[in-house]
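Dropping the structure in here first, questions after.
Removed: one protein chain of the complex. Kept in place: all other protein chains.
When the chains are written out, they are named A, B and C in that same order, and each has its own residue count from 1.
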Amino acid sequence: MQLTCATHNNIKVITVEDNRIDAASAIRFKDEMRTLTDDGADHVLLDLSGVAFVDSSGLGAIIASMKQMGDGRRLDLAGLTPDVAKVFRLTRMDSIFVIHKDMAAALQRAAG
Amino acid sequence: MQLTCATHNNIKVITVEDNRIDAASAIRFKDEMRTLTDDGADHVLLDLSGVAFVDSSGLGAIIASMKQMGDGRRLDLAGLTPDVAKVFRLTRMDSIFVIHKDMAAALQRAAG
Amino acid sequence: MAATAPSQSAPLAALSSTATELDVRDMVEALGAALTDAGIDGDLRGSITLAVSEALNNVTEHGYAGRAPGEVHMVVDLLADRVLVTLSDSGHGMPGGALPPGLLPDSSGARADLPEGGFGWFLIHKLCLDLSHTRHAGRNTLRMTFPRYLAPEKS
Partner (left out) sequence: MAATAPSQSAPLAALSSTATELDVRDMVEALGAALTDAGIDGDLRGSITLAVSEALNNVTEHGYAGRAPGEVHMVVDLLADRVLVTLSDSGHGMPGGALPPGLLPDSSGARADLPEGGFGWFLIHKLCLDLSHTRHAGRNTLRMTFPRYLAPEKS
């Protein structure tokens, strides 16, 4: 599981470099998210545009990553590919996360 | 494997009392046929009217029973149910054995 | 037995057993009962049970030859115009990796030379509309296709 990190407009952007978050990688994803969000950034944006497949274990790991950040801090999502968007829609998790179409839209919204 | 035995018009009639001769019973069938045909009767008639199913192992055991009788002695068949007749037909073994419609026909033919 | 289930839904039967002669006999009898329940009888039922019995006997005799009898799994599906039987086992692969051709053993010789075996694949080929074998990661999958309504005997 490879995640890369950058900061734009005070938003910490984490990009998933693997093309799947599934049962085989969920725990590693969650652990790396913990490391990357431990600095306390208030607003984290997870760029999923390179991820073609998320199963329910991957979804659970994304939810867990949000929960482990604690209240008062945001984990937004951006760039959901169609199959990934479907997992969020079917499980109603699209109403729990703020989901941006892509990174440009997410950063613009934050800046505006 | 249960076989019963009787003599009509100098023909030794062996009736198969089980409804299948398959891989699980083929060896027993062949062994019991050997015992029952060891007396040297020249003309043996195998009544298969109670047998619904013969697979290729069962067919092989019937062929083996004929072979173990040796040349100059006959093993005829009678009363083949449809699925059993099909095995003989498909493998062309219907041209090797004399096959009678039923016991009455077989005994009449022998008597006539 | 989901005899009244719509085609393409639950299988008509999904059975598993150890590959021993007595266990596969039970499996063939359960197959026959499921076919009868589904309204498949007569010649077609006879052809399907015979071909499947031959394939199961092969798994028992050849697939697990030289090892402890393993498991064999059967799934039966009733489609609109076909009956599919899928057998899988963890036994040896086919000799040379391909389905045996199923030639009829020669019975033209003297009585003492008549074949007593080797009819298995011949019957399977003869009774199936279509036949395929796949081996992946040590598991064999044999797919046997039968017609649903017509007698499958090829001349």
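Some points to look at:
Here, a residue touches a chain if its C-beta (ideal position, glycine included) is under 8 Å from a C-beta of that chain, and two chains touch if they have at least 3 such contacts.
Note that the structure is a prediction, hence the values are computed from the model and not measured.
Shown chains touched by the undisplayed chain in the intact complex: A, C.
Contact with the omitted chain, checked across C:A14, C:A33, C:A65 or C:L103, is made by C:A14.
Although one chain is not drawn, the whole complex shows that of A:H8, A:R34 or A:K67 it is A:K67 that touches it.
Check A:D42, A:D83 or A:D102 against the missing chain and you find that the one touching it is A:D83. Residues of chain C in contact with the chain left out of this view: 2, 5-6, 8-11, 14-17, 71, 73, 75, 77, 79-82, 84, 86, 88, 90, 130, 132, 134, 136-139, 141, 143, 145. One chain is missing from the display, and on chain A it is touched by residues 20, 22-24, 53, 55-57, 59-61, 63-64, 66-67, 71, 82-83, 86-87, 90-93, 95-96.
In this text, only the chains that are shown with their structure count from here on.
Distance from the chain A centre to the chain B centre is 75 Å, each centre being the mean of its Cα atoms. For the pair chain A and chain C, the distance between mean C-alpha positions equals 50 Å. Taking each chain's centre as the mean of its C-alpha atoms, chain B lies 25 Å from chain C. In chain B, no residue touches two or more other chains. None of the residues of chain C touches two or more other chains.
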